[in-house]
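With one protein chain held back, the other chains of the complex are shown just where they sit.
And then chain A:
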Amino acid sequence: MKKRHRISIYKESTAGIIFCLPFIIGFLLFLVIPMGISLYYAFCDYGILSPAVFSGLKNFKIMMADELFWKSLQITIFYAVVSVPLKLAFALLVAILFQKTSKATGLYRALYYLPSIIGGSVAVSILWKRMFATDGMVNQILHGLGIEASIPWLGNKNTAIWTLILLTVWQFGSSMLIFLSSLKQIPRTFYEASTVDGAGRWKQFTSITLPLLTPTIFFNLVMQMINGLLAFTQCFIITQGQPLNSTLFYMVHMYNQSFVHYNTGYGAALAWVMILIVGTVTAVLFATKKRWVYDGGF
């Protein structure tokens, strides 16, 4: 009797394992194994066309002397640090505006979410490139407003990065949805009680809404920071790092090294340094969590 019971448990777990297998196999084949291989390549001289040769720390020494490594790292961090808070602030603002429900709210939410669905795509990047061209739409709108402008937004090293930041901020939809759902969870009674106590809307926002949203802000901040550091498409399609490498994202530098110059071992090393940076940034954010994130109940 006892034995039979054990066999049936065994069978249950077998079924579970089999159900998980497709995912596990995919995870191993397409994530873990390639990552392992890339870790190995990071310590190799490897140029795709011929087999990898182990070369120790050489790639990392090259990296320390690589001007573009430092420059692209600096640009990417600037881009992430500027665009993420802007994006979150914008997402929060719009989420608060949409809190009041009317008949059109659903439509507006969908419309504002749209850029997030299409925003990372190649098509939007090409559209952006055209909009910010010297003879593009942005300058024409400025012209229509009576401002005589033929500004080469993309061709100027001081403005080019901002067009990319703007594209990112524009894609605030997914953060907005997350904010919306947590805004709805804040009990209305808090606001009613505070109104009785004489709090104005701004006071309510800073003393009730914002503190209770901190877990969501934290989540959004971590996710968007990671996305920001790994940004690729915008730069690759719109500017290719030009002008004067002022928009060269780290990931594009890695791509160029790996697949244009065939320094694939060096590219793998760049990738692993970025993994360490992303890990560190996330760890630092988590370390500050205690200081500002409210994790009590309502």
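Criterion: a residue touches a chain if its C-beta (ideal position, glycine included) is under 8 Å from a C-beta of that chain, and two chains touch if they have at least 3 such contacts; residues count from 1.
Simple rule for what comes next: contacts and distances are computed from a predicted model.
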Next item on the list: From the list "Cation:proton antiporter", "Multiple sugar transport system substrate-binding protein", "Protein translocase subunit SecD" or "Ubiquinone/menaquinone biosynthesis C-methyltransferase UbiE", give the UniProt name belonging to the chain omitted from this structure.
Entry: "Multiple sugar transport system substrate-binding protein"
Check: Looking at A:160, A:251, A:268 or A:281, which residue reaches the missing chain?
Finding: A:160
Margin query: For the chain left out of this view, which of A:25, A:117 or A:193 touches it?
Written below: A:25
Notebook entry, point to check: Tell me, which residues in chain A touch the chain that this view leaves out?
Noted result: 15, 18-19, 21-22, 25-26, 29, 45, 48-50, 129, 132-136, 152, 154-157, 160, 239-240, 242-245, 256, 259-263
